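Read through the structure below, which is laid out as structure tokens, and then see the notes.
Just one protein chain is left out here, and the rest sit where they should.
After this line comes chain A, so read on.
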Amino acid sequence: MQEIIQYLFSGITTGAIYAVIAVGLSMLYSSTELINFAHGEFVMLGAMAIVTLWVHMALPLPLAFAGAVALGCCMGLLFERLAIRTARTPQPIVLVIITVGASIFLRGVAMIVWGKDPFSVPAFSRHDSIEIAGAALLPQSIWIVGAAVLLAGGIHFFLKKTLTGKAMVACAVNKKAAWLTGIPSEKMGILAFAVSTGSGAVAGIFIAPITMSSYDMGTMLGLKGFCAAMIGGLGSLWGAFAGGILLGVLESLGAGLISSGLKDAIAFILLLLILYICPGGLFSAKEAKRF
């Protein structure tokens, strides 16, 4: 029992990070209809930036945090400007392939900048763990889950309640009609990229202390985030969030109770099952269509 609770705690913690990655992906999808397969690399950039800024340069944590997020946003903007917007035939399939190419590029650059060795980052807060039903809950976990909820909630609020957020959704739904109502679609796309990659960097910052950070960590995390977003139904933010938590918990339980070698396989088994049984995702957004 105690073991299971322990697995749940760690599952929810990693799950919250997957959730943030998935929300970033899903948010970009719902405002540009683009699936960014380079999203994981922005998570990696966030983690590596916190290594450099906080661990190596010993900047104060809030400053390092802001710097890492800013790096994620800026790289996202550059990516949009240099790779996405210059695409001569901006069909979805072309753009998706561009994102795959960009992920390879970013990984290569990271390898040159940070080298191949993994880094570790100490916990952000150094309090003792809290004991619940015999299982240890690290303060770090509370941090992570809290920040994830805050971030996803913020993005949700932005898209559902603010004028700019709604305009972003309108652009994704019908870009030409959005243009005709006076919404500058390109600017909305740029903003969506910045918010999405920035939130990816946040996920990277939070995952840094609970794993080893290296230039190639992004691929797996990006795919996990993609699985989570698919489980939730692409385009539904809360679905993506729930998908992330679910994936984290199942991974942790599967690794702990069955075999630790199974950890990464679980995400993909789950993805296949979802695609097979309910391809729209478990919590897919309600379609406002009449037929």
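Here is the rule we use: a residue touches a chain if its C-beta (ideal position, glycine included) is under 8 Å from a C-beta of that chain, and two chains touch if they have at least 3 such contacts; residues count from 1.
In this text, contacts and distances are computed from a predicted model.
K.L.:
Look at the options "Electron transfer flavoprotein subunit beta", "Acyl carrier protein", "Amino acid/amide ABC transporter ATP-binding protein 2, HAAT family" or "Acetolactate synthase small subunit" and return the one that UniProt uses as the protein name of the missing chain.
P.N.:
UniProt protein name of the non-displayed chain: "Amino acid/amide ABC transporter ATP-binding protein 2, HAAT family".
K.L.:
Which residue among A:Gln2, A:Thr86, A:Ser129 or A:Asn174 touches the omitted chain?
P.N.:
Looking across A:Gln2, A:Thr86, A:Ser129 or A:Asn174, the contact with the absent chain belongs to A:Asn174.
K.L.:
Of the residues in chain A, which ones touch the absent chain?
P.N.:
163, 166-167, 169-170, 173-174, 176-184, 285, 287-290
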